[in-house]
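Below: one structure in structure tokens.
Note that one protein chain is taken out, while the other chains of the complex remain in position.
And then chain A:
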Amino acid sequence: MNGWFGALRAIVGREFLRFVHQRERFLAALVRPLVWLLVFAAGFRAALGVSIIPPYQTYITYEVYIVPGLCAMILLFNGMQSSLSLVYDREMGSMRLLLTSPLPRWWLLFCRLLGSTAISVLQVYAFLAIAAIFGITVPPLGYLTVLPGLVIAGLMLGALGLVLSSFIKQLENFAGVMNFVIFPMFFLSSALYPLWKMAESSALLYDICALNPFTYAVETIRFLLYVDFDAKSLAWVLGSTVIFLAMAVWGYDPARGLMKRKG
């Protein structure tokens, strides 16, 4: 068992080193949600009124509403970026090193996932700190209670990234993932607008949003940020994580998965 934890330490440590070496990536990942929060939300503040919905107990400004969605956005982009680096790793060969280790492959993939999630969570906290500087805060205890939600949502989105990376043959195909996965997932969710607003516009779009696991990642984070708990959202996130993980392990299985079709 010591060997397993040694591998975990090494893989997570490598992710941290990679992160330290790519500080620009860290800044870029922070700029995106901050632009949304400080520019987009300020502009839309007047246009979008948000009524009192759980977990909020009073009227809130639009900036306050989109903070959980932007936390989830960081996890989403990082999960996908991490899968991009897996495709890169595979093209460059260093993925081979990981996959030819005598340790079980599912464990190695899980370690990789945990490492990238840990870094995403750090970035979310950096974002929350900057938001606080601009006066957009949550209850103090919320910063602590949200941690498990961020980890599980990060694992879910990272696992989805793993699944996609096992299906993508070449780096060039990744642009498609941006257009066909990241943007639809983000816009068809409760990140930027409450779902009841979506229902007013289109019942079909509302149904799609209600089936989007990303919606539940956002809601899990939203409730936990306000020291509250939504069992349905958490169940969706946990269930999706298990399914995506199983698909990722299948995708990387040498006997059955898509590695075989690479040729």
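The working rule: a residue touches a chain if its C-beta (ideal position, glycine included) is under 8 Å from a C-beta of that chain, and two chains touch if they have at least 3 such contacts; residues count from 1.
As a convention for this text, contacts and distances are computed from a predicted model.
Student: For the complex's missing chain, which UniProt name, "ABC-2 type transport system ATP-binding protein", "Xanthine dehydrogenase family protein subunit M", "Indolepyruvate oxidoreductase subunit beta family protein" or "Fe-S cluster assembly protein SufD"?
Tutor: "ABC-2 type transport system ATP-binding protein"
Student: Out of A:6, A:43, A:148 or A:239, which residue would touch the omitted chain in the full complex?
Tutor: A:6
Student: Among A:98, A:168 or A:182, which one touches the chain that has been omitted from the display?
Tutor: A:98
Student: For review purposes, identify every residue of chain A that touches the missing chain, sorted by number.
Tutor: 2-4, 6-7, 9-11, 14, 17-18, 21, 92-94, 96-104, 108, 254-255, 259-261, 263
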